[in-house]
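Shown here: the complex without one of its protein chains, the others still in place.
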Amino acid sequence: MTPGEPLIRWDWIGSHIGEIAFRVGEHLELTVIAIVVGLVIAGGLTFVGLRVPRLYPPISWFSGTLYTIPSLALFSVLVPYTGLTLLTAEIGLVSYTLLILIRNIAAGIHSVPVEVRDAARGMGYTPRQILVRIELPLALGVIFAGIRVATITTIGLVTVTALIGQGGLGYFILLGIQLFFSTPLIIGALGSVALAVVADGALVLIQRTLTPWTRVR
Amino acid sequence: MSLLGDVARWFADPEHWQGPHGIPVRILEHLELSGLAVAVALVIAAPIALYLGHTGRGGFIAINVANIGRALPSLALLALGLVVAISLGLGLGFWPTMFALVPLAIPPIMTNVYVAVREVDRDIVDAARGMGFSDGEILRKIEIPLGLPLMLAGIRTAAVNVVATATLGALVAGGALGRFIVDGLALREFDQLVAGAILVALLAIVTELTFAGLERASRTPGMVAIR
Partner (left out) sequence: MPRCHAGAMAERRGATVELREVTRRYGDTVAVDHLSLTIPAGRICVLIGPSGCGKTTSLRMVNRLIEPTSGEILIDGQNILKEDPTQLRRRIGYVIQQVGLFPHQTIGENVATVPKLLGWPEQRIRARVDELLSLIGFDPARMRDRYPSQLSGGERQRVGVARALAAEPPLMLMDEPFGAVDPIVRERLQNEFLQLHNTLAITVIFVTHDIDEAIKLGDRVAIMRSGKLVQYAPPGELLARPADDFVAQFVGSDRGLKRLSLLTVGGVELDPADPSRLDGAPVLKPSTTLRDALAAMLSSEAQVGVVKDGDRYLGVLTLSTIGKMLRSGTDG
């Protein structure tokens, strides 16, 4: 990576295609696990926060504080205890999804217009039916927006996990920095950006399929 | 636990507080780096956002800049910053980090400043214009003061992100608090690692709280009624 040297050596890419594919898979794996676990935990916490309103502020504060802590710092604190493992990475990654997901799940449930609830009750829906048939489907749109943001953020954070032995495409970024070699660095950097864009696009498509009523105007 | 004991001992060691590699110097480096990045981002993004918000044009750009910004992984930015800096012959450390931090700070600032100006009640602006305010005066005396809380929220997001990412600068031979973490990882010196992590986390939290306070302060009593 010296001035004058080509930025991308295509032959290197050619000979490392297999590894690149592997790392992309690893990147996706780390992301998907984080989102799924994050959804489960955030869902549970939000449910608790809605049932026991007093607990909602502390839950919100806790996830907000976690989010503020810089990712590298969080991973670093975990390393002495859980080592340079997948678990460490996932604990960190899941923590960062919590704030967004909790906020969006709560906002989703609250986004149901009051007259829709009134009409549903007045027509004879039981409270459980209102939750399942009215509130959750309508909340889905907002929740999915949260999943999108969480996914993109997580894809970005996965690159940082390269520093603790995981990494997905971050592996190439680190390699490039350590070897002072621009090709893997650019692969890793542009690759993770591309991955985020593609993931976002895919999620938008899924969202449109799940919530057809938001599509039409 | 012995690790916490080690960390405590690390903090207690006076050597770690002196000299060019000491804690105070690193904190200062971190603050300088972050502050500069946010300032540059402000200078670039705010005028554009104010213009777009005031005239009501280009909303598409302003909103989507935020979406793009979210998709930029900080490590990737750092990597690209490194490439750019080297190609420009600017060396390691400061410049690659700057090239990463400024694009990171721009999206939240641009989006929030734009939305803040847009959300000011159009009736108020209309009345002001009718009374003879010039565009500049409307911006300065109405839109910015009323939009300040939301703008500060954007600067807060930018600042916290920048403080967090500045940590990574140590990977490209930068200094700042990231140094403790990166060195600690490399040398397996967990006391240094955790100490660095704690310092960075504290700095981020302090930044968040400071701007949250500023945001609250900018909400003058009369404004709460309008909102």
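The letters A and B name the chains in turn, as written, and every chain counts its residues from 1.
Keep in mind that, in the parts below, contacts are C-beta pairs under 8 Å (C-beta built on N, C-alpha and C of every residue); 3 or more make two chains touch, one makes a residue touch a chain.
Here the structure is a predicted model, which is why all the values come from computation and not from measurement.
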Touch partners, limited to displayed chains, of the chain removed from view: A
Residue among A:120, A:177 or A:193 that touches the chain left out of view: A:120
Sites on subunit A contacted by the missing partner chain, in the whole complex: 113, 115-126, 129, 134, 137-138, 211-213, 216-217
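Keep this in mind: only the chains that are shown with their structure count from here on.
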Partner subunit A, residues of subunit B touching it in the complex: 3, 67, 70-80, 82-83, 86-87, 89, 160, 163-165, 167-168, 171-172, 178, 181-182, 184-185, 190, 193-194, 196-198, 200-201, 204-205, 208
Residues of subunit A that touch subunit B when the two form their complex: 1-3, 7, 65, 68-74, 76-77, 79-81, 149, 152-153, 155-160, 162-164, 170, 173-174, 176-177, 182, 185-186, 188-190, 192-193, 196-197, 200
